[in-house]
Structure formats: C-alpha cells, structure tokens
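For this depiction, one protein chain was excluded, whereas all remaining protein chains were kept in their positions.
Each chain gets a letter, A, B, C and D, in the order it is written, and its residues are counted from 1.
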Amino acid sequence: MRIAEVVGSVVATQKDARLAALKLLVLRVRDHENRPIDEYVVAVDAVSAGPGDLVLFATGSSARQTELTDGKPCDAVVMAVVDSWDLGGTNVYEKWKA
Amino acid sequence: MRIAEVVGSVVATQKDARLAALKLLVLRVRDHENRPIDEYVVAVDAVSAGPGDLVLFATGSSARQTELTDGKPCDAVVMAVVDSWDLGGTNVYEKWKA
Amino acid sequence: MRIAEVVGSVVATQKDARLAALKLLVLRVRDHENRPIDEYVVAVDAVSAGPGDLVLFATGSSARQTELTDGKPCDAVVMAVVDSWDLGGTNVYEKWKA
Amino acid sequence: MRIAEVVGSVVATQKDARLAALKLLVLRVRDHENRPIDEYVVAVDAVSAGPGDLVLFATGSSARQTELTDGKPCDAVVMAVVDSWDLGGTNVYEKWKA
Partner (left out) sequence: MRIAEVVGSVVATQKDARLAALKLLVLRVRDHENRPIDEYVVAVDAVSAGPGDLVLFATGSSARQTELTDGKPCDAVVMAVVDSWDLGGTNVYEKWKA
C-alpha cells in the first residue's frame, strides 16, 4: 500500500455496469516523507474518505478484496483513512491536527 | 485506475483466438493535472469509447473483470468514459465542453 | 498491452518443467510514437511471431490466459502480431509496408 | 521480493473491516547495495518485525498468501526478517552486527 491525499473526484456515466454506484476518488500520492509527488491514482472509495484526507490505497487484484469491489474492473481502492503516521520515532502526520 | 485520452487504434489479424472481435484502443496517459505524458497503453474497449474521449482504464487482472474481457489475455481495459474531473475544488475537464 | 518489436530469442534447457516447449522471444518495447525504447521483455510466443514483427504483449496474470501459457510460470506473452497502428488519424505502422 | 528497513508505522481506525487487527509497517526500500532509496511501501507485518529490522516484502497477489493476509485488501506483506545478505561473495548485512 501507499499513502495519498484525496484531491478530487471523477464522474463517468458511460461505464461498465459493474462499476455502477462506486465513488471514484482522485488521489495524489505522497512520498516517504509525506510530500506530494507528481503521481496520481483514481481509486474506488471503500471507506467514505473525504477531500483532504490522507488515505491508504491498495492496487492490483488486492483492490478487489473489499465487499464493495469484489469482482469489479477496479485496480485501486481506498481501504483506510490514516489517523497518524510515524517515521523513525517522529510523527509526520496526525489527522486531528491536519 | 488512471485517466487517458483515446488517441488511436491497433489492428491485428494474427492473434490468440480469445482476442477475436475485441476492439483495441491506443491510450495516451494523462498526468495529475490532465496533461498528456509520454506513456501509452493498448486497451480493450468495453464501453464504446471514441477518438478524443478521456477515459478511465484499469490494468492487470482487474482488466479481466468485464463481461467482454473475462478469461482473455488482456491486461488493460477501458471501462468508463470520463464526464467530468475535479481537482482541489476546480474542474479540470468537462466532456460536454471538450 | 504494449507494442514491441521481436528482436531476439532466449534458449534455456535447465528450466521449470512447465516451461517445456515454449518459445521465448526477446521484445524491445516501442514508445507512444513507435520509437524503440531501452526496455525489453522476454515473452512466450503464442502466435508464431517472427523476427522484426511488431507485436502486442500482455503481462502479469493476463499472460497466462492463452491455451499455451495456462498455469505456467510465465508473466509475459505475445498474443497478437500488429497489422496496422493508427495515432491521431495518422498511420504510424503498416505491416505489409514494413 | 525486495529488501527494506522498517522505519515507521501507520494507524488507521476508519478502515475496511477485513483490515482489523493488522499491523501496518512503513518500509523504506534498499537498493542493490543496501543503501536506502526514496521509495517506501506500507506493508502488513506477518512476522513480528521491529523498528530498524531489515526485512523481505512481497507485493501484489503474493502479499495475500499468508494466513494473516488471505482474502484481505492488502498488496504488500513483510514475510521475513533478514538475518544476512551476501552479494558477490561479500557480506553486506548481518543482523546480529547491525
């Protein structure tokens, strides 16, 4: 998994039937020191994440291991909202402070 | 998933039997601010996308989770046509304006 | 999928039993404008491709979705020979002219 | 698999139910000469690794092949703690000396 910020969303009406009713978030990936990098992913939201949230996302077949995404043409899923992130004994992110 | 523009197509007659009748689109990938980057993918079209459309594509085993691509040697699929794309509260793409 | 040119082959006698009798091609990947890039893949040939052919290859679990590669430790397969490739309304490759 | 150092952890309470009780480690990836590179992964801990340990991690569907991660939306797992690492006949890491 990697960590990313929820920065946007995508709307699509002409789509595969199995994608109906899924919310598609645009994530901007963070680097190993919590800085945004120039890489994004469009992921299905499985945990009601909101704009600005730091989240964990999984990719590949693992993205289909939630009830919501099982058997669907989805290769990325947000499956957790980050509360806190520690690196080398230092806190680099705390949700309630963000 | 990532977002890409439909920029071309590929025709192949000498191919694995399971690929028969699938339409193969050439996609140019967009970056996190909707700029084209020097990366492309050849994907099966599961949603009748047209040239110039901005689309969502999935890769890996997830690309086989549509009725069209199930059990086929296909590692990328177009499974949605993007209507609109928002980033940080700003609209960066709107299909009807494109 | 991506597009590549068949540029070579690999011979291996000491190998996993499931790989017996598979032809291993060396592919040099093409970029989005049909220029060779410094990336290669070794792929199982499922369509009798020849040296110099432009081909489509699939990777990951999708590479095992041909009769030839089913259940085998193979993560790349050539499953189509490209006849023609169009980009933005322009033909960038035509097999019979190549 | 690749080798990485355990450098941190992530806490998330709002998450997919299948992730309950899994410990999430932040790994900083090592290069081919055991130097830290600017790439990290968040992985489920399947072997009780500790801060500073050098570990092996697997990604993709292989990350779900432990008892702990089976059927879960997890695309990276720590499944071994490195005792020693040899390169070209030279020892580049020995846990008891670290």
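Keep in mind that, in the parts below, a contact is a pair of C-beta atoms (placed from the backbone, for glycine too) under 8 Å apart; a residue touches a chain by one contact, two chains touch by 3 or more.
Not measured: the values here are computed from a predicted model.
Q: So one chain is hidden, and I want to know which residue out of C:M1, C:A43 or C:L68 touches that hidden chain in the complete assembly.
A: Considering the complete complex, C:A43 is the one touching the chain left out.
Q: For subunit D, which residues lie in contact with the unshown chain of the complex?
A: Counting over the whole complex, subunit D touches the hidden chain at residues 1-3, 31-32, 46-49, 56, 58-66, 69, 77, 79-89, 92.
Q: Footprint of the hidden chain on subunit C, which residues?
A: 7-16, 18-19, 24, 26, 28, 38-43, 51, 60-61, 63-64, 71-76
Criterion: only the chains that are shown with their structure count from here on.
Q: Just the number, please: Cα centre separation of subunit A and subunit D in whole Å.
A: 20
Q: Among the residues of subunit C, which are close enough to touch at least two other chains?
A: Residues 61 of subunit C touch two or more partner chains.
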